[in-house]
Each structure stands twice: as structure tokens, then as C-alpha cells.
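Left out: one protein chain. Kept in place: all the others.
The chains carry the letters A and B, assigned in the order they are written, with residues numbered from 1 in each.
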Amino acid sequence: MVNRLSPKLRDPLQGQPLDIQGFEQPRALLDRIPEDLTSLLDLVQRPVVSATQFNREQLLQLARLASRYETQPQLSVRPLTGKILISAFYEPSTRTRLSFESAWHRLGGDIMSITDPASTGIAKGESLYDIGEMLNHYGDLVVLRDSSENAVYEMLESLRIPIVNGGNGTDEHPTQAMADIYALLKWRPELCDAQIDADKRIRLAIVGVPGVMRTVRSLLTLMSQFAPAFEEVLIITDEEAPFAEGQREELESAGLRFRITADMDRELPDLDVIYINKIAWIGDDYRELGSQYRLDENSPLKPDAVVLHPLARGDELARALDTTPHNWYFAQARGAVFMRMALLSTILKSFA
Amino acid sequence: MVNRLSPKLRDPLQGQPLDIQGFEQPRALLDRIPEDLTSLLDLVQRPVVSATQFNREQLLQLARLASRYETQPQLSVRPLTGKILISAFYEPSTRTRLSFESAWHRLGGDIMSITDPASTGIAKGESLYDIGEMLNHYGDLVVLRDSSENAVYEMLESLRIPIVNGGNGTDEHPTQAMADIYALLKWRPELCDAQIDADKRIRLAIVGVPGVMRTVRSLLTLMSQFAPAFEEVLIITDEEAPFAEGQREELESAGLRFRITADMDRELPDLDVIYINKIAWIGDDYRELGSQYRLDENSPLKPDAVVLHPLARGDELARALDTTPHNWYFAQARGAVFMRMALLSTILKSFA
Partner (left out) sequence: MVNRLSPKLRDPLQGQPLDIQGFEQPRALLDRIPEDLTSLLDLVQRPVVSATQFNREQLLQLARLASRYETQPQLSVRPLTGKILISAFYEPSTRTRLSFESAWHRLGGDIMSITDPASTGIAKGESLYDIGEMLNHYGDLVVLRDSSENAVYEMLESLRIPIVNGGNGTDEHPTQAMADIYALLKWRPELCDAQIDADKRIRLAIVGVPGVMRTVRSLLTLMSQFAPAFEEVLIITDEEAPFAEGQREELESAGLRFRITADMDRELPDLDVIYINKIAWIGDDYRELGSQYRLDENSPLKPDAVVLHPLARGDELARALDTTPHNWYFAQARGAVFMRMALLSTILKSFA
């Protein structure tokens, strides 16, 4: 055993951690966005189901709030003291659940978790409508993940406390998209500006399938609020029809410019941001799409290009990139907690 | 997606919620019962296993305390700060578990949950006696649900901290019955009075089987403490022998008057309260009993009759009744949290 005690075990602080803590980056973002909480008042006590509910100003103010939380992680107040989160994950997930629960705890609230489908009233055939009615009396906010697209809408029929969609089937995952947008703005705070010079626009590629990946779907919706920031959005896929019906048209009418290609490596040298994901949830199972695409230390990335990934990752993203400046996905994961703090404290009108 | 954003999503507060919040009703109950906490002192640090442990005065004072909590849900103090609830649900249940946990959290306490039978020492063949001994050191109160009737008694052998029975097989579910009694008293505060005029007595029917349904068994036991309030108690069932051995005699000797019938619709026009349930737990499984009985918008209910149901419901209770004045089952579910707050804060002698 003794020989297994690595130097790190003897002194875990000896190595320099990656600067994904990113104090400088959220600080710069905080300074870039003038505070104006009025736009957030429309979100108070409101359900969050779809990325389409947010406008540009709300996203900016939420990102500002997130950067405020990120630069002072130990809050001096606990604004959600006495408030109860019902964390209902009928589809397995640790990452998203813990991210929400960590955000809620940091704000001082208490949590009741439902993690085992078999332990729920659903096992007795109870409807989500009835479960929603019950939850009205048990807590102050619900986070729901379900493999069915309709679950959140069914529960909404009876729910009078706010609900946040934590992923509903192949449909949407709005808070993941908010974390993605926060990662983008934290990386380049000038993307917040109302006017962006042509040479400051970025070229972003999504390695994935917008029509069936809920994270991609929600992200594109939010990106459409920042359309002038994107010179071009590449969809890198080998699927024939990567968009859902009407999806591309709707996003283009909001100002995004798309190009679809199957050849990732040819495009990499000209890209500023590469968002990669391989998992598409279909009911209770998932498919891996685009399995030939893979980013690793040999990928021809621009020196200052960054990679985003919603995680968990598979083979498509090599661990060799973790210690390179291309790794912005860890900063993205870290920021997700603070963006969720921003959203939850907004809905409960309990800013720390 | 956009077209799915219903008006409610845009403004969830636009509709008038049902008055199941019932501020007026618990307020009236609070005024009806003179405060006298002395009867509750006998419950301090005591286990709660059976509905037979409670006398009339204790039930009134607990209902009074519940109505006090219901009329001021945001407590200004957190009397259970630093106290730990062990929430042990070896039989699947979300509703009861969350109701207890919500009550505990609202009083300010912390919680450790056991929800997965496979994750417990039982998987290694550990006895409940040993688990109880262990729990003495880990928390301040245990809530136990188990599909075995004996589990709570086995744990009690070694337990020195209080335990509350959250449902033990086909035997008892005393806190559900307390919530039911609270719903009755909240609906008609005059049922609290020591003397009740003959014309104020109510006619209550139970659609269910007292001999095998633990909720019904415990409820009848508590109702026997308020026997003068009931002109008659109907048992509506198609079972030949709905009572367990000696059960009817015991309840009748306490003053309840029973009649058994199989014809629900013939009786409905004369009933003040209809308590309906279909689920009977047998070991790890459940049976549906009386599946021909069903309440819906065409049921010949008296205009001011109310329906109670322990929930979760199946086909026996149509959702169409939810928006009618007959729906007192949502108020019943809501009140369950406050009645559990009353019980838990009494046992811990930590009234908020």
C-alpha cells in the first residue's frame, strides 16, 4: 500500500491547478455587464421549461449574477434558508443533479431528492399531475429530469410552485445551455456588447445533431439571442438531416448563419470554438452519434481555440486536451453551478 | 416548442388557485380549540407506532398545533436546528417520505434518507435490532416504513431515540390517519366540541376494507375518539368480511356505529364525507380492492359533501372532481405536512 501513496497524496497542493477557477475571467465579465436586475423580475416565481423563454438582457444579467457568485464562492449570507428544493430525477443523472443541489445548498436551502424511479408514486401508477399537486405543499421549487418530453408539461398542469426543466427526453435542457452561454461569455466578455466589430465575430462549430440532442437544441436557441457575435455556425455531422423540422429556419430567421459539413479536421484550423457532444437521449436509452469525430492532441486546432463539452464525455474528447489551453470545458462545468445559482436565486427572488 | 408554451407558462399566477390553501379553515379550527399543551407532554421522546396510543385531547391539541403551522407556513424560528431525522423507507414511497421530510426541514432539521433496500445492511442480513442500535447514535428520530408488520416492533427493541411508524405492512399508518382527522376537523371545526347536537352529526362512508387497509384501520381507531360526531359510519365494500377479527367489536365498544353495504351510489346522496381508497398493501406488493367503486362528476353527491382520499389515487377518483367543492383530498394532502410538523415538534418538544 505504502508505495501507492503518490507525491500528490503526500502534498495535494504541490501542483499548480489549471486556471479553470478563472477568477480573472468572471471578474472581467462582471465588469463588462452593467447591472440591471429589472429584466430578471419577469422570472420571479416562474417555471423554466424552454430556452425560448429567455431574452438577451435576461441572459446577460444571469451571466452577470453567475460571475458575481463565481468570484465570491463563499457567500456571507444564505438567502434560501428555510426554502426546500425538490430534486426529482426520474432519469439517471449525477452531474446535473449534483450541480443543481450544490447551487441550492450554497444559497443555504434544504433539499429532498427523488433519485430512484422505483421509489416513487409512479411505481403505483400515479400521474405526474397528481405528483405535481402533492409537490405544491412539500417544497418551494422543483427540478425535474425525465426521459419523457411531456413529463414537465404534465407536471406543470397542477404545479403552483416554480419548476425548472433539468432535461426532458430529446426536447430541451435549458440550464445546460445557460451554462454553455455563460462559458462563452466568460471566455470572451466582448461578446456581450451590443455592437460587435466584424473582426471580433467568432466561428463556432457544433459537432453534434441539433434535431435530437437536447443540449444542442437549447444552446442554439440561446445563441440566437447573440446572433451578431457569430460569423458562422458550423454543424459538423454525418447525419443527412441534422435539424428537426422547422428548427433551422427558425434559428436563421433569428440571425444565425449555418453551414453543414461532415469533414471536421478540414474546418478545425479556422474555428474559435468547438462544441462537441456524442450522446443523444432517446427515451430511457441513448444513442452515440458521429462516432468518427474525435478531438485529441493531434487535432489541428487554432492556438487560441477553445473546446466546450456538456460532459460526461466518451472517446470523442481525449483527456490529453485537459492540460492544454483548449480546455474550456472544465471552466464550463464549473460555471454551471454558478449559473444555476443565478437562475435559482432569481426565481426565488433571493439574491445573495 | 414555442407553441407549447401555454398561457400558464407565460403567467403561472393568472389562474385562481383552489382554496385548498385553506387559510380560513385552519384559522377557524385554531380558534375553536383552547390551547393546552399539557396533554402533549406525554408524547415527548415517545415512539409512535399505533393510532391506539392517542387520546382525544392529544389529537385536538395536535390538530390545533397543525392549524397554527398551516396559517404561518414560514416559521420565524427553526426549532429543530441541529437535529437529525433518519428517514428509513424500506418500502417504496415518495408521498409519505417527502411529507415527513418536508415537515422536518420546515422545522429546521437535517435529514439522512434510506430509500433503497439494497443499499442497507439488510442486504448483508443485518437484523433490524442491530440497525436500531446503530441508529441510536446517528440521529434524533427515526421514521420507518416497511412492508413487514413486525419491522417497527423489532427495531423498537433496541431503539432509544423515538420512532414514528410510517406504515408497517397491512397493520397501521397512524400519521396518515392523523392527517385524515385533521382534514375532518379543518372542514368542520365544530366536530371538536365535547357536545355535538344530533343534527350536526355527520354521516361518513369508507369505501375500502378496514381489515386489510392500514390507512383505514388507523383512521377508524382515531375516529373512535370522536365517536359522538358520527351519526353512522358506512363501510362500502363487496368483501364478505371487511373487518379483521375483533376489530368491529372494539370500535363499536368505543361508540362507532357501523353499517356495511355494497351499493355505493344508493348511499351517496345521504353522505357528508366519503373516504375512498383502493390500495391494500400485502407484503411487498399491493392489491386493488373494490375496483367497481368510482367517484366522478356524475356521482350523486350532496352539494356540500366532501371526498377524502389518502392518495396516490387510481381510477376510483376522477380528476373531474378536482375542481369541484367536493375536493377536500387536496386540502387533506396539504394538511398532512402540518400535522406531521405538529407531531414531530411535539415528540422533540421543540414547538416553533
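We take it that contacts are C-beta pairs under 8 Å (C-beta built on N, C-alpha and C of every residue); 3 or more make two chains touch, one makes a residue touch a chain.
On a predicted model such as this, the values are computed, not experimentally measured, just so you know.
Peer 1: Given that one chain is not shown, which residue among A:Arg27, A:Arg56, A:Lys200 or A:Arg313 touches it?
Peer 2: Here the residue in touch with the unshown chain is A:Arg313.
Peer 1: Among B:Glu24, B:Glu126 or B:Glu249, which one touches the chain that has been omitted from the display?
Peer 2: Of the listed residues, the one touching the omitted chain is B:Glu126.
Peer 1: One chain is left out of this view; which of A:Arg106, A:Arg214 or A:Arg248 touches it in the full complex?
Peer 2: Counting the whole complex, the residue in contact with the absent chain is A:Arg106.
Peer 1: Please identify, in ascending order, the residues of subunit B that touch the omitted chain?
Peer 2: 45-47, 49-50, 52-53, 82, 84, 86, 110, 112-116, 118-121, 123-126, 129-131, 133-139, 153, 156, 160, 162, 171-172
Peer 1: List every residue of subunit A that touches the chain not included in the displayed model.
Peer 2: Those residues of subunit A that touch the unshown chain are 1-2, 4-6, 8-9, 12-13, 17, 74-75, 78, 89, 92-95, 97-99, 101-102, 105-106, 108, 111, 113, 115-116, 279, 286, 311-314, 319, 330, 333-334, 336-337.
Rule of thumb we're sticking to: only the chains that are shown with their structure count from here on.
Peer 1: With chain centres defined as C-alpha means, what is the inter-centre distance between subunit A and subunit B in Å?
Peer 2: The computed centroid separation for subunit A versus subunit B comes out at 41 Å.
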